[in-house]
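I have a structure here, written as structure tokens, and I will follow up with some questions on it.
Here the complex is missing a single protein chain, while all its other protein chains stay put.
Then we have chain A:
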Amino acid sequence: MTDLLTLEGVHTNIGRYHILQGVDFVVPEGKTTMLLGRNGAGKTTTLRTIMALWPASQGQIAFAGRRIEAMATPDIARLGIGYVPESMAVFSDLTVKENLILAAREQAMDTARLDWIFGFFPALRKFWLSRAGSLSGGQKQMLSIARAIVEPRKLLLIDEPTKGLAPAIIGSLIECFAEIKRSGATILLVEQNFHVAQQIGDSVLVMDNGMIVHRGDMAELASDIPLQERLLGLSLEAHQ
């Protein structure tokens, strides 16, 4: 198994704040890696740094063997990285159809792939010509994910997809991620909800204070309650 994404000693400063303080990890190809941690641990910053939305001040980021930390965001995206930001990031003034056409860039959309997407998100077919801004929160999140998978991507970076969603919608998202996994996609997924994380993840990274404090198999962490408490529960208490 090869490593599709590698971060070595990555530091990120935002203004006078030193957010990432030497992040090291790898994302193996074809696997789903969960990035967990308390609020403010640096998970979102890690994804944004990979996409060069915030530049790394130090360290190396390699994707498919190619250094990307000095590249511009559009060039990184064009290498085959799909990014789903948090907070239901859709283009509100465009229709569902236009949002997906935009994500497919110059290429025509593959109808078989669209049908595959409509399989887990039927609402998108129903509201195909509606403005994305008029969708409900859950539908916007579905659209946001659909935008990332409308074209096959080598790597998906997904930031807290279940945040603020109803349990029924979370269920369909889990099914969707399972299906994406089966299609052989590589995913790096930030998630606060451990119940969701353990159903999707193959491996797990836990962040705290801008560093990776644990890495291992998801199954191992899921079965080790004291370890969960130490990494996630204790970490929370320590910062309250």
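Keep in mind that, in the parts below, contacts are C-beta pairs under 8 Å (C-beta built on N, C-alpha and C of every residue); 3 or more make two chains touch, one makes a residue touch a chain; residues count from 1.
Note that in this section contacts and distances are computed from a predicted model.
A.B. asks: One chain is missing here; what is its name in UniProt, given the choices "ATP synthase epsilon chain", "Branched-chain amino acid ABC transporter permease", "Potassium-transporting ATPase KdpC subunit" or "Transketolase"?
C.D. replies: "Branched-chain amino acid ABC transporter permease"
A.B. asks: In the whole complex, not just what's shown, which of A:L5, A:V27 or A:A103 touches the removed chain?
C.D. replies: Hidden-chain contact among the options goes to A:A103.
A.B. asks: From the list A:L135, A:I158, A:L173 or A:L231, pick the residue that touches the absent chain.
C.D. replies: A:L135
A.B. asks: So one chain is hidden, and I want to know which residue out of A:G30, A:G59, A:P85 or A:G216 touches that hidden chain in the complete assembly.
C.D. replies: A:P85
A.B. asks: State which residues belonging to chain A touch the missing partner chain.
C.D. replies: 51, 53, 72-74, 77-78, 83, 85, 89, 91-94, 98, 101-103, 105-106, 127, 130-131, 133-136, 139, 147
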